[in-house]
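With one protein chain removed, the remaining protein chains of the complex are shown where they sit.
Chains here go by letter, A, B and C, matching the order in which they are written, and residues are numbered from 1 within each.
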Amino acid sequence: MLGYGDRVLVYIDDKRKYLITLRMNGILGTDKGYIKHSDIVGRRYGEAVYTSRGFKAYLLEPLPRDLLYGFKRITQVIYPKDSSYMMYLSGIGPGSRVLEAGVGTGFLSLTIAHIIGGSGRLYGVDNNPRHLETARNNLESADVGDRIILIHGDVRDSGMFRREYIDAVFYDIPDPWNALETAYHVLKPSRPLIVYVPTINQVEKTVLAMEKSGCFIEVGGLEILLREYSVSENATRPRTLMVGHTGYIVHGRKIVSDECVLR
Amino acid sequence: MLGYGDRVLVYIDDKRKYLITLRMNGILGTDKGYIKHSDIVGRRYGEAVYTSRGFKAYLLEPLPRDLLYGFKRITQVIYPKDSSYMMYLSGIGPGSRVLEAGVGTGFLSLTIAHIIGGSGRLYGVDNNPRHLETARNNLESADVGDRIILIHGDVRDSGMFRREYIDAVFYDIPDPWNALETAYHVLKPSRPLIVYVPTINQVEKTVLAMEKSGCFIEVGGLEILLREYSVSENATRPRTLMVGHTGYIVHGRKIVSDECVLR
Amino acid sequence: MLGYGDRVLVYIDDKRKYLITLRMNGILGTDKGYIKHSDIVGRRYGEAVYTSRGFKAYLLEPLPRDLLYGFKRITQVIYPKDSSYMMYLSGIGPGSRVLEAGVGTGFLSLTIAHIIGGSGRLYGVDNNPRHLETARNNLESADVGDRIILIHGDVRDSGMFRREYIDAVFYDIPDPWNALETAYHVLKPSRPLIVYVPTINQVEKTVLAMEKSGCFIEVGGLEILLREYSVSENATRPRTLMVGHTGYIVHGRKIVSDECVLR
Partner (left out) sequence: MLGYGDRVLVYIDDKRKYLITLRMNGILGTDKGYIKHSDIVGRRYGEAVYTSRGFKAYLLEPLPRDLLYGFKRITQVIYPKDSSYMMYLSGIGPGSRVLEAGVGTGFLSLTIAHIIGGSGRLYGVDNNPRHLETARNNLESADVGDRIILIHGDVRDSGMFRREYIDAVFYDIPDPWNALETAYHVLKPSRPLIVYVPTINQVEKTVLAMEKSGCFIEVGGLEILLREYSVSENATRPRTLMVGHTGYIVHGRKIVSDECVLR
């Protein structure tokens, strides 16, 4: 039974989804009419109410993917098609310890925080205090602030972390090839560094720097494309418009070798 | 320090990766020479040994994604590009309860088991006893047998499960449109059904059946493409050959409605 | 030297291209200012003039691909990525005789007319008189009316054409599987039927009908994707937005066989 303080994803259609927290006297206004929070209280997840203009609105329990609707966005965000494959490559799961640099809006941090659960630990680094402030608010609103330590700093500074105890490192920074030393120092042997970059030039620089260092193997670069379909009886086809590019993913795994040289 | 009984991914190159468990007198034979298990004992993950023919072989700690190399394959498997996005859509995390039908080789089960962790529960259904037997062996070899209950049965039988306590349902069966009733009965309201099918005709049938039932919203069909790059200094380009198709993903979320009619 | 009556593609930027015919007292108005036709007269192709607001505008000799800018559009058009591959499949060249059904706006007709040249002949069929009227105007404005015979009729009527003298048939109609007989009758043996359809269901129906008839070989279905790049120094990447789908191409070649049965 929904009550004040509960979070609800109000779903009218695929373009009208609203993540709200039920408040006394609260009103959700939309271009399809408004809904009083008090009309939602007492309902159950999965049920529907009607807007003032008579449109059906479903009351959904938010999934992790819905929490992003509540985020304030200040940077380009990593799309789920990319972040989900990055999770796979990283091998992280419940209890993992993760370093992320380039926290930005905190989208990727939320995804990581969900995967590692309450027993995991995410160290989130950003060199922009304003980003960290926004990320902190976003992540606290998603109730995952407990497992995240946000740090103001620059991962290109190799003295930043030195202990080998991290299960996966994620970089979303402009020049990841300048921050390989930090990733190498904190990663347990065999564990992956996962990098997200928007241009192919960055892919080339990062892959070559990782390969030439002699400190990583299984190094690769790739991209993920998502194609949505418009499904109708006897008239099914891909959607006309598509996101043709977001970014590339570069990845590799730490090895222990005399030939490993960074900087 | 590696000892007998430990699992190691022996990595020679991207086409030569071997998942082994160290055994007394064990020998790993490859077309690049052999390696005695005894030469691996006492090393640490991340270090390298040499094959009898002088090729370097890295000793990696297996990530969840490496465990698949140890699996016996008896069915088509779902590729990571697809399964990782399915995990995202499902919203599952540590502790989730999941129903999967069409267990087959158990690839997807392993991915789910890793995400839900030891506190989660996966009910895996298959109507082919031979599939279940293979899946059981595969999943036990990957040390996730504890959280998985394998069940011989047919999810198209609507009486199979009736309690509403599952966080996500995954179907990899030929006619998912005939099994919507079971998914609907076990899912908590708001929670998703995720379907994997190889042909576009199955996408059309599944999407239309879900939409027409009035029991699901946010219904969609999509596909994921992965493009790998060949990176060289000043000569970067996508790989020449590509997997052009594996399967499609269909998804939707359960709602509670008087208008919901199944069968 | 450009004079009145000449056609010019006025190019300000990739979103501002105007196909005009120079007229006494003519004025081209744009959101970047206007240009008097009299200011263009006396210039040469490739040179630039300035708009009233000081923007540079290049005077280009129209290529066939530019003529489309002058067309009145009344139907969905076939994109160049598709029509160019259809030309390749068809094998047509200078002097070819072609049948096209589903003329619509006349875009594909223009492409064909350009390839077959003045010694070729295009029979364009449409069952909608309004389409034919528009196509006629469009094609005359492009100076290729001489080699095109527009016919009001329905290619699903098998009695329409009966002589075997056509080098390639193009169909852009909703149910090409109902018009195989006409294509078969007019095609020279070995020559291709090329079909354009927006949905995958139409692909399936057309391919299966062609294969089952026993009258065509080398039957196939495919799609063409075009990905544009945003190129900058050290920051090159695909464009963010992409046309994810236009239509599919189905093709096959006529054979002579006792086993060929149509209808």
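Here are some notes:
Keep this in mind: a contact is a pair of C-beta atoms (placed from the backbone, for glycine too) under 8 Å apart; a residue touches a chain by one contact, two chains touch by 3 or more.
These figures come from a predicted structure and were not determined experimentally.
Interface note: of C:I27, C:A48 or C:I149, the residue touching the hidden chain in the full complex is C:A48.
The chain that is not drawn here is touched, among residues C:G102, C:G124, C:P176 or C:P192, by C:P192.
The missing chain, though absent from the display, is touched by one residue of C:I74, C:I151 or C:I255; that residue is C:I255. For chain C, the residues in touch with the chain missing from this view are 9, 11, 14, 44-48, 58, 60-61, 63-65, 80-81, 83-85, 87-89, 91, 93-95, 111, 114-119, 188-192, 200, 203-204, 207-208, 217-218, 220-229, 231, 233, 236, 248, 253-257. As for the chain not pictured, it touches chain B at residues 198-201, 227-228, 234-246.
The rule we apply is simple: only the chains that are shown with their structure count from here on.
Between chain A and chain C, two chains of identical sequence, the interface residue sets overlap for the most part, with shared numbers making up over half of the total. Centroids of chain A and chain C (each the mean of its C-alpha atoms) stand 44 Å apart.
Within chain C, residues 200-201 each touch two or more of the remaining chains.
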